[in-house]
Structures are given as C-alpha cells and as structure tokens.
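Worksheet for the structure shown next.
All protein chains but one are shown at their positions in the complex.
Note that the chains are named A and B in the order they appear, and that numbering of residues resets to 1 at the start of each chain.
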Amino acid sequence: MFSTPDAELVSLSHVLDLAGTFVFALSGAMAGVRRKLDLFGVLVVSFVAANAGGITRDILIGAVPPGAINDWRYLVASLLAGIITFFFPSTITQQWNRILLLFDAAGLALFAVSGTHKALAYGLNPIMAALLGMLTGIGGGMARDLLLGEIPIVLRADLYAVAALAGAAIVVIANMLQLPPGVATLVGAALCFGLRVLAIRRGWHLPVSGTDK
Amino acid sequence: MFSTPDAELVSLSHVLDLAGTFVFALSGAMAGVRRKLDLFGVLVVSFVAANAGGITRDILIGAVPPGAINDWRYLVASLLAGIITFFFPSTITQQWNRILLLFDAAGLALFAVSGTHKALAYGLNPIMAALLGMLTGIGGGMARDLLLGEIPIVLRADLYAVAALAGAAIVVIANMLQLPPGVATLVGAALCFGLRVLAIRRGWHLPVSGTDK
Partner (left out) sequence: MFSTPDAELVSLSHVLDLAGTFVFALSGAMAGVRRKLDLFGVLVVSFVAANAGGITRDILIGAVPPGAINDWRYLVASLLAGIITFFFPSTITQQWNRILLLFDAAGLALFAVSGTHKALAYGLNPIMAALLGMLTGIGGGMARDLLLGEIPIVLRADLYAVAALAGAAIVVIANMLQLPPGVATLVGAALCFGLRVLAIRRGWHLPVSGTDK
C-alpha cells in the first residue's frame, strides 16, 4: 500500500514506530499508576495511550483490522512499558522525566509523520491526511486522559498538537510536490520534534480565549 | 448510493447540512471557550461537536472514510465557527443565544433526517436506521460533553433525543410506504424542529426515575 522507495528506511521507521509506542505507553502507565489503577488497569491505559491514535486513524480510513491490533509487536511494546512502570514506578518518575519528554517529542514526531503517510496511501485528501497524521500523534494521549476522567491535556496545553500538524503538513506538501517520501519523513519529523522541544523549553503555548484580552 | 429523485433537493439538503454543521460547531466552540481551552482545543471541540454523530454513523454502517473526513467543507464550516467563537466570544454568547437555539433545533432536525436516509441507503433495517438517524443528530453533542469531562446533557435534559427520533421515524415510515424521500425529508425535519422548539418553550422533558413518583 505504501509508496516506500527504500527498504532500509522502512525498517528504520518501523523501529522508531515501536520506540514511539513504548514511550507513549510509558506516559499512559505513569498516569495509571498515579490514579491507583490495578495492574490490569495500568496495562490497559498503557496500550490505549500508545495505540488509540493509530487505531482511530485506521478505523477512519478503513484500514481494518488496525495495525496495532494485527501486529503483536505493538502489544508487546505497550505491555513492557506498562509492566516496568507498574513494578518500578519510582525509577521512571524520578530520574527519567526529562529524557521521557524528549522521547515523547520523538514519538509525537514519528507518529504524526507515519500517520500522514498512511492516510495519503489510503487516498485521503491532503488536508485530511495532515489532520489524521496529527490525530495519530495526539489521539493516544487524548484517549488516555478521557479513560482517566480528565479533559485531554492537549486541548489546553502548549504547542503539542501544532507541532504534530506542522510535521504532518511537511509530508503532505512533499507528497503534492512529488518529492521522495524519505526526505519528507526526515524533514517533517525533525520539524515536529524541534518545535515540540522548543515549546517545552520556552513555554510556548496557544492563546486561551478571554485571558489574553 | 442514495435514492435521490431531485437534484435541487439534494443541493438544498447539502446547504442545510453545512448550516447544521456550522451551528453545532458553534455549540462546541462555546463550551470549549467556557472551559478555558486554548485555540486548538476550541477548534477540536468545534469539529467534534459538529461531526462526531455523522462520523460514528458512517463507521457503524461501513461508510469509510466518513463524509466529514472526506469532504473538506465540513472541516471549513467547523473551523470557521470555532474561530469566530474563539475571538469574539462575547458577541456569540450574549446576543445570539435565542437564535442559536433555533439553529440548533434546525441542525438537529436536518442531521436526524439525513442520517436516517443514509442508514437506509446502506441497507440498515428500519428500526436501526431511525436510531442511527437520531445518533447523527445527538452524537456530536454527546461527544462534545464527554470530551469536556461531563455527562452528556442529552442523557438528562428535555425532549432533545425524542424530537430527533420522531423526525427519523417519519423518514423510515415514508420509506416503508415507498413515499418520495423529498416529502419524508420535509415532514420529518418539520416534526423534529417543531417538537424541539415546543419542548424549549414549554419546558417539556422526560420523566426521571425516582423523582416523579
């Protein structure tokens, strides 16, 4: 289905995809541990945080069963992150926090870019492909928050979704200009990652209605 | 796919559909502004409030990608409503409230009727087609409330869903009697709209268990 010119790039992208899954699952597991879920609950939130974005995208574009359901490696990566966090929560929360933010930015970049590629491959129009790429990146975190009874943090915090959308837009523009997808992947992911890291460092955020007047 | 006898009716219905999308998006945007979401969050809730009902219906009947994902005009109508509400919230909330309730009733009527037509066109049985029509009308508001961490208002407030179901039932009955769909659309939408406006004016609501004893 994909227009993939380069087998090496594909397997690199797959490794990065699984790394992104693992990191997003860590974020879900940490949220679950904080809310005193039991082991099963923590594993469910891990899986959801890592895979809900991609699953929603796949349902919307008609790619069923979704990749995260069909390929057992996504399950293993999610469960592994959940188990580690559950049994060694202090390790993760204390020392890894800064590294995790970087990994999370990398996962966001990769999911946004690969999600856009997949939506384009299924014939979505450019604007919707970019939005579905963004959804792939942010959907897991939204589902994680909803499952825990919270308003999704992405709806009111800094440049998370915008960074994902910027990366997705690069992929769509490159596709319209018929540039090679490998280049689009690298530039798009780098832009998303860079924007996200800068937003964290400098505290960039979008305006909130009323308060900014 | 649709049995559409009359091109004029179709384009009228499309215009009304977009108007309904715009009004439902306004309701989502206003809820988002009240909850202090940032610009991105407000736009997401706008889109969800306007399109979640139709998207859920399309996923359930196998019409993927859903119309709201495939046709960029739904996105534009949603974003426009979100941007206006975000930057001029006082305008909307103060002066437009009564007009908005009428528009919302019109959107409900139109979504219920057009959703039922689409479910019938995809071969659903009459009862389920009417329920999916109702879902098209009320699903966006339900998703909006869930996204904001609230119990959907439609589950405990006045004759909102019943009005949608009544309009949908007209379409189904007309279909079973092989009456022309144009007539069914007009009568069904008028019934839904009329019931909803009466329910607002007279404070009609369904019983609540326990309190009515």
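A few remarks follow.
As a convention for this text, a residue touches a chain if its C-beta (ideal position, glycine included) is under 8 Å from a C-beta of that chain, and two chains touch if they have at least 3 such contacts.
The model shown is predicted, which means the values in this text are computed figures rather than measured ones.
When the full complex is taken into account, the listed residue touching the unshown chain is A:148, out of A:19, A:80, A:101 or A:148. From the options B:14, B:34, B:73 or B:205, the residue with contact to the unseen chain in the full assembly is B:205.
Hidden from this view is one chain, which touches subunit A at 32-33, 35-42, 44-45, 55, 59, 64-66, 69-70, 72, 75, 85-87, 89, 146-149. Subunit B residues in contact with the hidden partner, per the touch definition given at the top, are 59-62, 122, 124-125, 127-128, 131-132, 146, 149-152, 154-157, 161-162, 205-211.
Going forward, only the chains that are shown with their structure count from here on.
We define each chain's centre as the mean of its Cα atoms; on that basis subunit A and subunit B are separated by 30 Å.
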